[in-house]
Structure formats: structure tokens, C-alpha cells
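What follows is one structure encoded as C-alpha cells, with my remarks underneath.
Every protein chain except one is present and positioned as in the full complex.
Lettered A and B in written order, each chain numbered from 1.
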Amino acid sequence: MIDLDLALALGVLIPLISFTFLAFFGSKLPGIVPDAHGHDEHGHELPPDHLHKSDHSHAPAHDAGHGDHHHFPPKEKKPPGGNPLAGYIATAAIATSCLLATYVLVKWVGMAPGQRTAYAAEMAAKHTFHWADLGKLNLSVAVNLDSLTVIMFFMVTFVASWIHVFSLGYMAEDPRFHRFFTYLSLFCFAMLGLLISNSLLFLFIFWELVGLCSYFLIGFWFEKKSASNAAIKAFITNRVGDLGFIVGLMLVIFYLQDVSLAGATAKFRALADDPAAALFTQTFWGVNLATWMGIGLFCGAVGKSAQFPLHVWLPDAMEGPTPVSALIHAATMVAAGVYLVARIFGLLTPQAQFVIAVIGCITLGMTALIAAVQTDIKKVLAYSTLSQLGYMIFGMGVGAWVGALFHLLTHAFFKALLFLGSGQVIAGCHHEQDMRRMGGLRSKMPVTCWTFFLAVLAISGAGIPWSGFGIGGYHSKDEILVVAYHRAYKWFDEVHHSEHHSALSSSEAYAAEPAHGGDQKDSHTTASHGSGGHNSLGAIYPQVPPLPKWMFWIPVIIAYITPFYMTRCWILTFAGKPRDEHVHEHAHEKPIMWVPLVVLAIASVLCASIPFLTVRLLVADAAHTPEAHAPIDKLVGSRVSSLTPAVNGEELHDAHQALGWIVGFAFVAGMGLAWAIYRNGFGFANAIVKSNPLFRGIHTALMRRLYIDDLYNLVLVGGTHVIARLSAFLDKLLVDGLVNLVAALTRVFSSFTGRQLDMPIKAGDIGFVDAIVNGIANATRTVADLVRRPQSGRIRLYILTLAGVAALILASVAFWDQLEALPGRFKPADSKTKTQLSAAIAGGDSLASGAHRDQ
Amino acid sequence: MTSIGLQHYLLLAAALFCLGILTMTLKRNAIGILIGVELILNAANLNLVAFTRYRTGAIDGQIVAVFIILLAAAEAAIAIAIFMNFYNSLATIDVDRADQLQG
Partner (left out) sequence: MNVNTWLEPIVFFLFAGVVLFSAIGIVLTRNIVRAALFLLGTLGGVAGLYFLLMANLLAAIQLIVYAGGTLVLIVFGVMLTSKSPWVRFAPSRSEAAAATTIGLVLFAALAKIVTGIDWTVAAHPADQPATVRQVGNLLLQQYLVPFEVASVLLLVVMIGAAYLARPEN
């Protein structure tokens, strides 16, 4: 059968073909032209114009900045909706990719771990295409076949397929239906390409491509000012992060001379063994270049995954259609940042990792708090996405490589489910997004309601403590927390244990390192680095700081807040009494939209529990790829963990048992609190906020997104204005002033000279100065007349002159001897000019081709 | 018969170059000037290829010649676009009429 890497490459190309086809023919597809009831094959009667009136009927109450509603052009033209054929083509394409991915996944799982490595190496040798050499940089193209790619590829194609199906229903009435699917196909191509890239350069190219698709899709309803602004904001914010990525990439190219993921990691580790390596000894602002390299690359992830300083674009990106929010801004593209960190994990120094952990910690804490006060259903989900991404980045930072990626995968399923559920609600309520107008939708949308609830349980990490039974975050999030706990509390024990620990695990992951020769090498490198590491890795990376305790406790507290705000969201939407009869009355579900919900719900339950065996196992297996061979996870031990929930190894097992008390009941507490406060709608919550000025202040601050957007507005936008004003002022003051001053001086001077020097003695006579001025003018004219002659504007004359001068020069060189021989001519001391010339040319030549003649 | 060496090619290229110059100066048709430029570029290419064969034994000169051919094509495209504009505005292709910039 087909080789697995080629199958993956084919899976990438199919969406590209679909994109190309749709881009050229999407608007011309022959027509299944839907009439007003065309999409209603399932029996929902939609009065054709009702859709478009209802979203404007509440215009006064509607917050313009939060709407997800369409602004249709006037409807005199048929067809009102898009051509569903375009959607079918795109869906078929991604579904085919998904089948290929399933095939690869099944084959891959069927292999033994050792066999996989051998197979990947064989395929790499067989299918690597050597592209170009740029100096020492060797660029080759190949599919990066490993467990992480396989499982991520499957996840993306699977989620994307069902989101395509959902979009068929969600976008049905949109006039630019085909264009939506064109963009979706392009996105799928770019995202899948990103996953199979084997070098940082190609990763970067696809990285930019997904960013571009994100821009297109956020601004899909570009007639709306807020949507086009959000698209621009997302694009520009991402550029800031990508600048860091480019700087990191340059450092990689300059110092490692290899951009392939495995090659760069290998070079980096080799350099780390060299005490004199410039990458580690040169510093900038007191931090060595290796750390800057890691931080630079991480900046790309900060932009794409919307981490703390650059997180502002993601909530605004909810202006895009909801399937886009589900696919791009929740499940796949924003998670690409985490994927990138996973791939560059081997290029990180402990300091860079610490920066990553801090950024992740800030993001997850701050955004979870903001999520707790949002009233727009999509904004709640957006901030929840930010918080969960913060968890993943934090997990990477503390060395929970496996845990973070595992969380990425489980999160993709349940967050896609949440967003599609919200999309169902929004579409069903005629583009109403404000939870203050919802409530009581349970009876109208039973499927959406209960699948959404399942996703809430998954994101809350619901499970039975100590039993190993739970869904979603129970496994993945807890694994991150366990590793963080370990870093914060058990660190020193671990370092002391690491010597025999590494000897034990060397057969598995570090087989390449001579375990027995470690002591000698250790003492050597330890001495040269002047540090107190306990094994060779500890010596190379001498200062691996233990995690500050607050960096363990913030994620734990947020683990309590997450169930709170998610349950709040669910209660306000589905439970209680309807707060707006009009919205409630017309709410409905469409099968084409709830079927994907059910499928994703099943997937999000299964991915973390039964095929836990597959998903978690594959991620853990991927930890043996070179990129993951970073120093820190060896010391923590998470990489050698395997099947049992979360961890392996005694200390970590104990830690998990202890954490059972700390986070095991978080979901119960959070959900209970939410039920207590929001059971009857907003009344009680508003009362609490009003009861105390402190609460009011906190609430306002959170509603204003902690003033970060305001700060950026003030500093960046305001700063630009200030600079512009300042330059305008300087322009007026200095330049204009100078010009005016000169003019005034000239006027004074000329009036002086005019009166004193240039007084005509008698009529008809001209003054002294006039005479001079006229004289100069006349002289100028004469000269100009002379100069103007050859300036004929005749191009042929110019060429002739040029050729003539060239001929003259060449001839004088060539015929110097003859000229010299003429009587009465100037004779230079050395008269052998011609032979000199000849010798000069021949001499230069002998230098150039000496090697040839010597042979 | 003498064997053909580098000098033969250089002489031929020199002649071609001079003929190119003559074409450029003697044609009043703008396209004639373009043809002259092509002759000169061909002379240069001939030199490059001859040098690279007889003096280095490598093929780098051929690469440069490829680039020159490319540039010549690009230059011809732009030049003809300009000539068409010229013709549209002056209703002639005689370069001697293009002297509005004369001093």
C-alpha cells in the first residue's frame, strides 16, 4: 500500500486542490440553486425574510460590537444563499484527507514503537527531496513522520471535517457561501502543511499562510466595521510575534546552520557540550544568545496562540463566523503555537523555558478571570480558549511536554464542540449572542444543550478522583498540574535522584548517551561551567531553577474558576427561564448542525478515556523524537511516564495522589458555585457586584479586559498621534520658521539695498546693482545657449557621443605605441605600454588559471 | 586550416558589438534601436560563453548568459510597452521626434 508519509502529503494536497478549484470556479458552479426552502429539507419552516428582519428588530438593545449577525445585501437577486456545491466539494476534500489520516493512524498504531522509528527513517531516506543549498544551509523537503504529526494530523482533519459539515448548515444563507469554503480549504491545506513540515523554514511559511487565512476569515463579513477592524488587529498583532519568530529563525540559521527540526536540535545539543560555543557564551542584555533564540521562536507562538502581551486579538477575532472560531480560533490554528513550542522544545534553555512558563501562567490566570464576567457567549468561549492555551504553554514551560500536547488534543475536541454548540445557539436564535437575552433554551435545543454540557464537564476536568476515570481535562490538565507540582515541591529530590534515575531510563530515551562514561564527562563539564549539576545535562544547563510556588498555585486556582465560568455560561444559555420571549420562541436546531455536535461529543469523551490508550500513548511516544529531547523533562521525569493516568514513577504517582485533594474536586466546587449564583439568571450576581465597591471595581476592571486594550490604545494609537502632532509642530516651528526668517531677512536686505545702492541717478539710467544682475543673467544665458546645443533630446546623438568617447579612449589605449612613435610627442619614461597592458592581462590571467596550467 | 580559439570568438563579438552600436545610432525607428541593443547583448553573451569555455572550463559564464537573455527579454517587453505609449501619444515611432525635453 501507499507509504504513510506520502499518504499524509496527499492529505495535505487534497484541500489545496479543492481550494484551487473553488478559487477559480467557486462562483460559477452550476447550480443546485436553493430556493427559500431549499435548505429546509428537515422540515423547519423559515419564512424567507424573517431571518433578516429579526436580527435588526432588537437593534436598540443590541451591542453593535458584539454582533455575529450577517449584513446581507438587499435581496432582490436570486439565489439568496450560496451554492451548496462549493461546500460539498470542500467537505468531500477534507473528509478524504481525514480518511487518509485515519488510515495512517491505524497503520501507525499497529507498529511497535521501535518499528515506527525505523520506518520513519526509511521513509525519510526514500522521500527526502533536496531543494537548495544556501551557503552552508541545506534545505530539503520531507514529511516529518512521527507520532505527534500522525495524531495531530488526525485530530485536525477530523475536527475540520465535522466543522465543514456544520458550516454547510450555518453558512447556508450567506451570499458568499462558496468563498467561505474556499478559504476553509486553503486553511486546511496550510494547517496540515504546518503539521508535516520537517524544518522550521517550511513551518514558518505555513505559519504565515494560516495567519493569512485567519485574517480572511475573521474579516469574512467585512461590511461590518468591527469585523474588518478585528481582522486587521489580528494580522498586525501576529506580525509583532512573527518578527520575534524571524529573529529566532535567523539565530538558528546563523548559529546552527540547520533549519530541520531534528538537525537543529542535534546541533544545539552538540553546541551545548562545547564550553566555548558562541551561542552560549555571547550575551545580549545579560542573557545568552541561546536563550534569546528560544524566546524569539517562542514569540511566534505568543502571537499565534494569543499569549499574554499579544492576547488582545483573539477575543476580537470572534467577529468571524462561528465555525471559523471553532476551527481556527479554538481547535487548530491557535494551538499551532503550542505545537511550535513542542517542536522547538529541544532548542530551549531553562531560562527560555522559565519565560514560557511565566507567560503561560499570566495568560491562564488573567483570561480566566475575564471570562467569568463576559455576557457574550462567544467571548466567554474566547477567553476560555485563551486560558486553556495558557495552560498548554505553561505546561510546555514547566516541562510537561506530554501533558501539554495531550491537553492540546483533548481541548481541540471539546472546544470545537463548545464553539459549534454556541454556533448552533447563535444560528438558532437568529444571530443573538448575548446571554442576557437567552436562557431556557434547553427545551428548544436538547441536543445542543446536553452536548454542550458534556463539553463543560470535559473542560472542567470532571472525573472521579483517584479512580483514573474522567473525561477531557481530568487527564490532560491534571497532568500539567502534577508536573508543575513536582517542579515546585519535589525538585531537589528529583535532582538528587537523577543520577540513578538516568541510568535506569537510559535504555529507553537516552540510549545514545553513554551512561557509564557519565562521571568523567560530568566532572569535566561541571568544572568548565563552574556549576553544581549532578549529571551531564545538569552540568550543561547548570541553573535549572525550581518553579516558584505561586506558579503552581495560580493554575490550581484557575482549575476552580474554569468550571465556574463554563457552567455559568451553560446555565445562562440553556437553563432557567427564558429572558427574551422573542428569541426563545424562534429557537430551533437543524440536524446538519447537531449531528457534528454529537460526533464531536463522542470524540471528546473517547479521546481522553478509552482511546486514551492511543492518544496519550502516541503523544508519549512522540516524546522520544529528537525535538523533545530537552534537558528539563528528563529531570522531571514526565517524558518517561506512560500509560497510567498522567504519570509514571513513584514520586509523580504520589504527587498525583496528593493532587487528588487539591484539584480532584475543583469541578464540583466550581460548578456548584455557578449553580448557586446563576440559577435564577443574572439577578443574584448583579446584587453581589453592587453590594461592595471592591466587587464593583473588580467587575469593571474585568469588563474592561483589565485595561490592557485601553493601554495599547493609549500608548500605541495615542503615541502615534503624539508623534504626528510633534512632527507637525516641529515642521511649523522650525522649517516654516526658518523659511519665514530667511524671507524676512531677504526682504529687509533687499529694501535696504534697493534704497541705498540702487537708486537710479536719473531717469532711464539703471543702478549699479541692476547692472550687475543683468550682467550675470546675460552671461548665464550665453553659457546656457552653449551648453544647450548638445542637449538636443536626440537619443541617437547621445549614443553616438557615447560610442565616440568610448572609441577614443579605447583607441588611445590600443594605439599608444603608434602615437608615441610620432615625432614631437610626449614620451613616458617607460615606453612599453602595450606590452605592459598585455602582461597585466596575462598576469591576472595566470593568477586565475594557474591551477589549470599547472596540471 | 587554423584551429579555432578564443581570439576568433572575441573578434567576432567585437564586430557584433560595433555593428550593434551602428544600428543604434543609425536607426530612427525606436524598434531599430531595440534591435541594436539585442545585438550588443548577444556580443556580450558570446564573450561570456567563450571565456568560460576556454579559460575556466566551468560553466558559470553560461549561467550569467542565461540571466542576460532573461534581462533582454524583460527589457524588450518594457521597451515595446514604452514605444506603444510613445506611438499613441506622438503618432510616430521616429525617435528624432521625441525631443520635447530638448533644452
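Couple of notes before you dig in:
Following the convention adopted for this analysis, a residue touches a chain if its C-beta (ideal position, glycine included) is under 8 Å from a C-beta of that chain, and two chains touch if they have at least 3 such contacts.
As the structure is a computational prediction, the values presented were derived from the model and not from experiment.
Within the full complex, the residue among A:Pro113, A:Gly683 or A:Gly804 touching the omitted chain is A:Gly804.
Summarising the interface, subunit A meets the missing chain with residues 131-134, 796, 800, 803-804, 806-808, 810-811, 813-815, 834, 837-838, 841-842, 845-846, 849, 852-853, 855. Residues 1-12, 14-23, 25-32, 34-36, 38-39, 42, 45-46, 49-50, 53-60, 62-63, 65-67, 69-74, 76-78, 80-88, 93-94, 96 of subunit B touch the missing chain (whole complex, contact as defined above).
Note that only the chains that are shown with their structure count from here on.
Remark: subunit B residues 21, 24-28, 33, 55-57, 95-96, 98-103 touch subunit A in the complex.
Across the complex, subunit B is touched by residues 784, 787-788, 791-796, 799-800, 803, 845, 848-849, 852 of subunit A.
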